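Single-structure report; data block below.
Left out: one protein chain. Kept in place: all the others.
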Amino acid sequence: MLVNCVAYQNGRKLGDIPAEQISEYVKRPECFVWVALKDPTREELEAMAREFDLHPLAVEDAHNGHQRPKIEEYGDSLFAVLHIPELHGDDIHMAEVSLFVGPNYVLSVRRGTEAGFVAVRERSEREPHLLKHGSGFVFYAIMDNVVDRYFPVVDALEVELEKLEEAIFADDSPRQSIRELYQLKHKLMVMRHAVEPLIEVTHKLYGGRVPQVCVGTQEYFRDIYDHLLRVSQQLDGLRDMVITALSVNLSMITMGTGEITKRLAAYAALVAVPTLIAGVYGMNFKNMPELDWVWGYPVTLAIMVGIDGFLWLRFRKAGWL
Amino acid sequence: MLVNCVAYQNGRKLGDIPAEQISEYVKRPECFVWVALKDPTREELEAMAREFDLHPLAVEDAHNGHQRPKIEEYGDSLFAVLHIPELHGDDIHMAEVSLFVGPNYVLSVRRGTEAGFVAVRERSEREPHLLKHGSGFVFYAIMDNVVDRYFPVVDALEVELEKLEEAIFADDSPRQSIRELYQLKHKLMVMRHAVEPLIEVTHKLYGGRVPQVCVGTQEYFRDIYDHLLRVSQQLDGLRDMVITALSVNLSMITMGTGEITKRLAAYAALVAVPTLIAGVYGMNFKNMPELDWVWGYPVTLAIMVGIDGFLWLRFRKAGWL
Amino acid sequence: MLVNCVAYQNGRKLGDIPAEQISEYVKRPECFVWVALKDPTREELEAMAREFDLHPLAVEDAHNGHQRPKIEEYGDSLFAVLHIPELHGDDIHMAEVSLFVGPNYVLSVRRGTEAGFVAVRERSEREPHLLKHGSGFVFYAIMDNVVDRYFPVVDALEVELEKLEEAIFADDSPRQSIRELYQLKHKLMVMRHAVEPLIEVTHKLYGGRVPQVCVGTQEYFRDIYDHLLRVSQQLDGLRDMVITALSVNLSMITMGTGEITKRLAAYAALVAVPTLIAGVYGMNFKNMPELDWVWGYPVTLAIMVGIDGFLWLRFRKAGWL
Amino acid sequence: MLVNCVAYQNGRKLGDIPAEQISEYVKRPECFVWVALKDPTREELEAMAREFDLHPLAVEDAHNGHQRPKIEEYGDSLFAVLHIPELHGDDIHMAEVSLFVGPNYVLSVRRGTEAGFVAVRERSEREPHLLKHGSGFVFYAIMDNVVDRYFPVVDALEVELEKLEEAIFADDSPRQSIRELYQLKHKLMVMRHAVEPLIEVTHKLYGGRVPQVCVGTQEYFRDIYDHLLRVSQQLDGLRDMVITALSVNLSMITMGTGEITKRLAAYAALVAVPTLIAGVYGMNFKNMPELDWVWGYPVTLAIMVGIDGFLWLRFRKAGWL
Partner (left out) sequence: MLVNCVAYQNGRKLGDIPAEQISEYVKRPECFVWVALKDPTREELEAMAREFDLHPLAVEDAHNGHQRPKIEEYGDSLFAVLHIPELHGDDIHMAEVSLFVGPNYVLSVRRGTEAGFVAVRERSEREPHLLKHGSGFVFYAIMDNVVDRYFPVVDALEVELEKLEEAIFADDSPRQSIRELYQLKHKLMVMRHAVEPLIEVTHKLYGGRVPQVCVGTQEYFRDIYDHLLRVSQQLDGLRDMVITALSVNLSMITMGTGEITKRLAAYAALVAVPTLIAGVYGMNFKNMPELDWVWGYPVTLAIMVGIDGFLWLRFRKAGWL
């Protein structure tokens, strides 16, 4: 679906243009075209490929989806794939946007997400002195927008870990904690797979030989690089703590088992000792003077209770009960 | 066994040629020969070595098999070994294909697999504008075909892990889960050994100094590189989750032991307490007034049942039963 | 809040100057301005940005805070973000300082900490032969001061680990030990995130192409680099030992469970064996000669005590009690 | 001990020569000398050092033994140390060979192994067209022979792991399995220490600036490099699986403990319940009508057996017995 198709000149909007005239505008100097597609059909994509003269391999990737995040150079144009994480309840849904960036065009193709780049376009149009940088700046603005969407997701994962930590040390439903730690680890992996591949390739947009379309905006791409490093560091830290939390949880569970064994032992003792005493006075010896005493029975009961009381106090003190 | 031996000119098939005329066709400019062998004898291989003037070390490798995946330059020709995974039930079988690629020839030698490259040949013949690139493009097309065979295998391993995850958290036959996780880890290793060595060498086919036969098709090899990275990332992710799953499984097992101990303790209590009461009234004291009461026996039984009922409810509430 | 705003010439203090005249002093040769802000408002920061002509991206970072530690070049000036750890009881609080360093100015912006750089300023003013190096030396002096604040924190963490080690091997409240090891791991991570990113960027201040403002003071920055490596090595060592301590703790807990089981078994035996004997003499056989013996009862009791005494000694010797 | 001392010219054997004439032959163009020593005394080594003009540090290393595998350049000659693994029963014995390779000599010094390089010499003498390459080819041939001795050892370790895997999952003598896994890990480390250091240095024998004696035989050294990578990959894979096997073994052991606890609980129940019933009918209440029934006793026994039968079936079904 064609969402937007606008021509810009000198940082200012010329106006919406029909898709068929794109190739004309692309040829004009000082002018660039910014097109946004959403879940396009193969026909729509191929029409664009003709207008912009896109490389078939890149078009193929944009059509198939499920790519790794990447930034590739095709001659003087760039092809980028970015992952956009979205929190749906507790799950992370990964949408994908493909970007074709040439000297005077930007084509964004997003899949599987409602959240587009209208905000980016509006902000850019409000800042013509920046938009004058051309397609490179638009590329930056979209990428910046995507990377900014990583932070709330990572923060949500951090909150999730904190909740799990509390549950672990409270020994609350360890079965549930294990499962959620496992799932958290999985989500972290999904996020890492979105972020890690971008770091190296973004580095190439501002250091060393920079692609032509990014010349003049290197400091902006360095800013994105820095944001990616920040996300990556947070993810690494989270991952490290999740692994530790899993091993800590095992320790807590093992300790729990030990404590149950202690209580079991203590209660067993409380029952077994009076049972032994009762057994002794259940013996059938002829000559057992205690049996004939008037107070034999109540005294015996009192001894049983006394011993149990004494044991109870000792077990309490030793922390077994 | 000689499967195919065809000469091409300008991207179009000239026709099948006899093996003995290969060296003639190889000398013609604008012409290249594409030969496919399957499980060849040493004699067949050596005949080819003479026709194509192949390096003895490479021929030795192709004959012995069991090589690491690799791409080596011998003068102006390439020698590549690729692993082809095949799912046989739950097992991964690794077949091997050796490729000799010169400026005007491609020789593929596959071992231990029925699945050949007929589809590659047909697709290539349908696209003469691509086949015109010569042996480099054929090399790409075969390699692309091999790498594409990795994806379904990795996907199958992903499905296997998901099933195992469910079994782990359902606490279903943990003994079985451990064994299958171990075997899954092993399969992932086999896959990694097929993919990892290729990544670096494929990188050299499109970046920096490119071998002569790959000049002009670099973007295609970068596409393969990207696919390999994708497989590798998936494998790394799977490996990471399998390790976590193994440790999670240990936690689940430990927790299971704790739960059994709890139940054991609870049931023991249900039996031990009435046993104690019975012991008390089994004592032989002369003066035990309860023994003479008419309702002594039934009341005692009722007390036993009552205590057990009370304990049962408490244990239930505490989650021990 | 503006803390300080001083102009220096040839290593000597010219005097406090009003913020509005900064841009004048910055233009004078041989002269540099050193300004310190604390928790500035956006307006204050933007005023400074105008006086010093700072890059908007850097100003944005200094305003937002929560940056990764970093050193970035903007033209001939540097922008640095450093984390300052402060121990509040057992917790580590991370304050942040942003530094803007140009050929003839230094602007420090600290957030969330009372501890400023007055000491740095005083020491610098006492050593005019060093202060003559200009803004590069001031940059070094502040950075050196920040890095020196890492050592006491790392030392405190080392002491914390040593205490935990003792608790682990004394088997004292393992539940508490686990929790504190987990939190220690977290603090180490926070410290690493402050230190690691600086190492690489500091390396660039003395080796290879050095930013203009650092020329002539490279050996000082190498000294900082060396200090950072030392902190990093200590942190890595601590991290390694914490992980080992966690696994050792699990072993200790598991062993503890085993020992409880042993004691449980031993005490159970001490009760069960006399109970069996009592059971035997509680049988109602007609013909049980022991029952009629005068010394039957006391001898039986003595045997019970004797057996228990014997078992007690054996269990003691075997280390079960 | 001097094993062999032969001069070669143009790839053909000139004949055995006395050790004292070595320096003469070394000076002749187109001629090279190949000497093999076995467990030499210091005097023998120093005599050789004089004949070949070897560097004292290298001679020192060859004399002391216990070196890391390495290849070092001394001027226009090479000094290499290789480890030769030998399987003695279940143990790996590491022998060492030192190689001095100059433009027209090769001196091999082996220690602690019977297995020499006679086969290498014979194969080389049968292939004069290769031996013509001179000392570089001999160096290759010896190194190739050494590296080929790694494969059967690694294969034996693989077989050992497979046996251990079976034992682990069969739950056969876990104590033994742990010990053997530990020892296997140790052997893998010994092998890695033999292989890893060679990989990087072998790479330098064919890529980039190649030592003079290896010029013209680079493709052969690349072949060795490839073999080393293969061994290394196998070792890494084995190591990874041994670690996993160790953790799997722990899971199996933990699970075994849980199963024992289950059986213990089940058998305890089978005994405790009839004991309770017996206790009840051992009570001394006056008014217990069952006691007077003629069938009271046999019915009670039947009830005991019946309850145990029922419990037995339930425990069986639940997999506790």
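Order of writing sets the labels: A, B, C and D. Residues in every chain begin at 1.
The working rule: a contact is a pair of C-beta atoms (placed from the backbone, for glycine too) under 8 Å apart; a residue touches a chain by one contact, two chains touch by 3 or more.
Note that the coordinates shown come from a computational prediction; the quantities given were computed from them, not determined experimentally.
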item: Touch criterion as defined above, residue of C:3, C:156 or C:229 at the omitted chain; value: C:229
item: Residue among C:98, C:177, C:257 or C:300 touching the omitted chain; value: C:257
item: Residues of chain C (touch criterion as defined above) contacting the omitted chain; value: 165, 169, 219-220, 222-223, 226, 229-230, 233, 237, 240-241, 244-245, 247-248, 250-252, 254-255, 257-258, 261-262, 264-265, 268-269, 272-273, 275-276, 279-280, 282-288
item: Contact footprint on chain D, counting only the chain that is left out; value: 55, 57, 67-68, 70, 72, 74, 174-175, 178-179, 181-182, 185-186, 189, 193, 197, 243, 246-247, 249-250, 253-254, 256-257, 260-261, 263-264, 267-268, 271-272, 274-275, 278-279, 281-284, 288, 290-297, 300-301, 304
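Everything below uses one rule, namely that only the chains that are shown with their structure count from here on.
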item: Degree value of the rotation bringing chain A onto chain B, based on Cα positions, nearest 5; value: 70
item: Averaged-CA centre spacing for the pair chain C and chain B, given as whole angstrom; value: 41
item: Chain A-chain C separation of Cα centroids, rounded to whole Å; value: 25
item: For chain C, residues that touch 2 or more chains besides their own; value: 282
